[in-house]
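Supplied in structure tokens, the structure appears directly below.
Here the complex is missing one protein chain, while the rest keep their positions.
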Amino acid sequence: MSTAVVHDHESGHESHLQHHFADSEQQAETSKLGMWLFLATEILLFGGLFVGFGISQIKYPEAFLAAHEHLQKPLGFLNTVVLLISSWTMVMGVWSARNNKQKALQMFLLLTIACALIFLGVKYFEYSHKFEDGLLPGRFYTHSPMSDHQFVFFSFYFMMTGLHGFHILGGIGVLTWIYLRARRGEFSSAYYTPVDLVGLYWHLVDMIWIYLFPLLYLIK
Amino acid sequence: MNWLQNFTLPSTGSVFAGEVDSLFWFITWVSVFFFLLITVLIFYSVWKYKYRAGRRTPHLEHNTKLEIIWTVVPSIILVVVFFWGFAGYIAGAVPPANAMEIQVTGKKWVWSFEYPDGTRSVNEIHVPVNRPVKLVMTSEDVIHDFFIPDMRVKKDVVPGRYTQEWFNPTELGTHVVFCAQYCGKGHSDMLAKVIVETQAQYENWLATGGEEMQKMPLKELGAKVYEEKGCSTCHSLDGSKGNCPSWKGIWAGSNKMQDGRTMVVDENYVRKTMMEPGNMLLPGYDNIMPSFQGLLREREITGVIEFIKAQK
Amino acid sequence: MANAVAYEQKHSPNYLNATRGIWSWMTTVDHKRIGVMYLVSVLTAFLAGGIFALLIRIEHLTPKRTIMGAETYNQMFTLHGAIMVFLFIIPSVPAALGNFVMPLMLGAKDVAFPRLNLMSYYLWVCGACLALGAIVTGGVDTGWTFYTPYSTTTTGSVTWMTMGAFVLGFSSIFTGLNFIATVHKLRAPGMGWFQMPLFVWGIYATAIIQVLATPVLGITLLLLVMERAFKIGIFDPAIGGDPVLFQHFFWFYSHPAVYIMILPGMAIISEVIPTFSRKTIFGYRMIAFSSIAIALIGFLVWGHHMFVSGQSELATTIFSALTFLVAIPSAIKVFNWVATMYKGNISLEAPMLYAISFLLLFAIGGLTGIYLGALSTDVHLHDTYFVVAHFHYVMMGGTVIAFIAGLHYWWPKITGHMYSETWARWGCALVFIGFNMTFFTQFILGSRGMPRRYYNYLDQFQPLHAFSSYGSFILGGGLFLTAIYLLASLRGPMNAPVNPWGGTTLEWQTQSPPIEHNFEGQPHATTPYDYREVVETHV
Partner (left out) sequence: MSEHTASNPKKDAISYAVTLTVLLVLTFITVGASYLDFGSGNVVIALVIATIKASLVGLIFMHLLHEKPIDGLVLVAGFLLLSLFLGFCFIDIDSRGDLQPANVKAPVLVPAKPAAPAAKHQ
């Protein structure tokens, strides 16, 4: 049995290879599979909220219709566009890393972070509006009587966008970390797994918003 | 095998119980057969093929015929069990049209019941023998469960909605009811009794309200009616004006009615108001009170009168 | 001669003495050390849960108050359930034994993500601390199922406990994720899917459920906490919510979780039986596929916990039919194990005694499942002691007994010590007798109508309750004895040979205890369970 561990340590980037992997391709594929599994758990985590939302909407269709009128469609639309663009800048970041374009990689990562911040800014604006109008989750809801069940819509609105917002925040964290590593020149076509993984995560966050937007803002 | 039945299952108090028991015993004997089969094979192997140094074992990787048999045979048995259980379940889920309906309310940690004629009881239902009874149940706080082992019925009692169960009692006597869904500190004390009686006994109980009602002082009985029959939702006792006149201090006063008559509030006035409320309207009030004709026992009406007398 | 071997082993480098000091353990990424840390931790949880169980049984010696009040009793059974499920059984086989053994069986140097593995462990510790917090801040009295609206209205520390379960859920998710990646990517060269030991298949099937079901538990518990804190209006009927929907959310995870608990137990039995029968496993593929089938069908049957809950008749019928579907693969496994023993060369060391106990107890647990899957009988038996007995036969008679079998089977590999075989047989006998006394009795209590979670009970049930309690004392004694002789073995010589039982899987090819990186060089992938060559045991 050839001991596959020691080979080509001299080629520089192999220093990222952990001792229990045979080669960097095995390591990269393993990391990716791990990430995909993590994304599946994220889908199911959000999924519980989607199921709860769906069941509640079936239960109170009029209340949900009335409640969603309080959301600002243009802002939701703006945020959708911002996130879609950030997804593109992210995939271009991965593309730059894969093609050894160091400067472009840093630029695209910064752009992605900027989009994320814009998204949160718009969200903050929307939230503060809701807070003023008493459109709050559960027992804090004061806009109309509790008995019309509009508060259930806002419970879900805040839980879903809130959980999503936390994921955006987390995304900004890991993107910044990747950006700092990219500035140190750690990534190249030979090793860019972290960029790839963060990209996958970021696209998933985008994907969830793709469903949240029509469900919350556009229901009829 | 009677001793086994008596040791394992509670007494069979309903038609349904017998059906459940037959499936129970079918599964039991199938289980005993398969358990013994496995046990015998294991112990035979352990005994017959006891370890001997150097013995070689055959390299048996699989045997398609055997594997098909032990997949198909249990499958067939399970299909039978499924349909048997399904048939019983549907029979238990659909009450017959002529079933008598009793409303059940669960509350930490009491059961209360209401009969078709408005009679109420707490922690005790009286039912006539051989007549299907349907229980329509709801809870006022957390989830409870109305479980009558002798009838083999059980259903969660859920707040915010109604669930139902039914049984056709065949055995005279008392059958215990458990709350079978955990509901807190008093969960294990939330018991009730199903008292299965002959039709005559049952009717007598309905008419007299049982011993408890006969012994209760009239004024207390009136207070009970006031709370339980809904008088309290419209008539206040403190003089405040609700949808109907307050009872405070009305006794022996004289009232000018909507139609111009003047009447004194006495026994006949109160009784007439309860039976024909539409004819006894006071100015400023709508005709919203329902008639209690046939819904109250004689002693209960007297109790209400005594209760009104006491509201000074 | 034997002494010389022992001496040499004691002083040869292994994962236990490669580095020293508590810090080297706290920060280790070695799957074997993490496995051992898990083992110690989950056994501590088992002790705690077991003490609660014995207190409950003592309380039931008499129909009314024996040693505690109703509120204490309610907290006892809640903690017993929550600790046993979330802190002990779910991580027991996969995270403790699986962590240690699975990479060895694959011929890998570690799991795919060693640091994530350590994080899983610390998440477990956090979860345990939160659960402890729940006890300290007033206790929880909801039952481990947290049914609404009781759980949204009670004054206990529900939030602490649910957050604990939430964190433990993520510990479990990361373990599962790690194991799936490991199985997919880190098999030794030449080891195809069907050369994997069946233990790995079982752990793999378990990991699928852990990854796909546990997130829903997370969100369910979050929703519960939100309902308590904000009244969001989804589960609480007082504000229009649907308490039965909570049960769907809860059981969508918690029924597959039953298979998270039993599949690894089955996986251990698939190892122990061929080894001690010295015969190839019968129906390798059937056993492997049935694990996967159980994992997948297991997702479709959660509604059988809700037959009397007010779930619709249609849903109830569908769930009943699907439930019978999941019974078949379990039955196939049992027949395969029995067929493996037939014409074997069987010796009855402790792991095999426990494996045979497993077969008998699991058969009873499985067969009594039929009563509960069938609709009309379930209506009578639901929420009675019959259910309690049924799931203890599966969870304890199945998983815990298999866990103990695995503990004895791999004890020499993990610690390098051999335990006293004589005491082990006594321990097994006591556990088996005590277990059956405790729980078989409860089948009869249940079918006679005794509801579960009852503090007071009717006088007519007392003889059976008392008998069950006496059984539990014997069971507790047996487990205590087991703990004693296992711990005592650690004081003895490091005398465990490389392959004490004549096992054919890869973990028996490295020394006991293994070296830090598991194998000298890359091990050969061999066909497991090939006993055509006589393998001599060393005991």
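Should a chain be cited, it is by its letter among A, B and C, assigned in written order, with residues numbered from 1 in that chain.
Convention: a contact is a pair of C-beta atoms (placed from the backbone, for glycine too) under 8 Å apart; a residue touches a chain by one contact, two chains touch by 3 or more.
Quantities reported herein were computed from a predicted structural model and do not represent experimental measurements.
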item	value
Contacts of the hidden chain among displayed chains	A, B, C
Residue, one of B:Asn6, B:Asn63 or B:Asn243, that touches the chain absent here	B:Asn243
Contact footprint on subunit A, counting only the chain that is left out	25, 28-29, 32-33, 36-37, 39-41, 43-44, 47-48, 50-51, 54-55, 58-59, 62-63, 66, 73, 77, 80-81, 84-85, 87-88, 90-92, 95, 98-99, 144-148, 150, 189, 199-200, 203-204, 206-207, 210-211, 213-215, 217-220
Where the unshown chain meets subunit C, residue by residue	184, 212, 216, 242, 244-245, 248, 252, 299-300, 302-303, 310-315, 318-319
Touching residues (missing chain, whole complex) on subunit B	101, 103, 114, 116, 118, 136, 138, 161-164, 229-231, 233-234, 243, 286, 288, 290, 292, 295
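Just so we're on the same page, only the chains that are shown with their structure count from here on.
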item	value
Interface with the most contact pairs, given as the two chains involved	B-C
Distance between the centres, which are taken as Cα means, of subunit C and subunit B, whole angstrom	39
Gap in Å, rounded to a whole number, between the CA centres of subunit C and subunit A	35
Junction residues of subunit C - those touching two or more other chains	240, 242
Residue list for subunit B, restricted to those that touch at least two other chains	none
Interfacial residue positions of subunit B with respect to subunit C in the complex	7-10, 19-20, 23-24, 27, 30-31, 34-35, 38-39, 41-42, 45-46, 49-63, 66-67, 70-71, 74-75, 78-79, 81-82, 84-93, 141-143, 145, 147, 149-150, 152-156, 158-161, 163, 176, 178-189
Residue ranges of subunit A in contact with subunit C within the complex	1-4, 18-21, 26, 29-31, 33-34, 37-38, 40-49, 51-52, 55-56, 59-60, 137-140, 146, 149, 151-152, 155-156, 159
Subunit A contact footprint on subunit C (complex, rising order)	108-114, 116, 173, 177-178, 180-181, 184-186, 189, 211-216, 218-220, 222-223, 226-227, 229-234, 239-240, 242, 245, 249, 517, 521-524
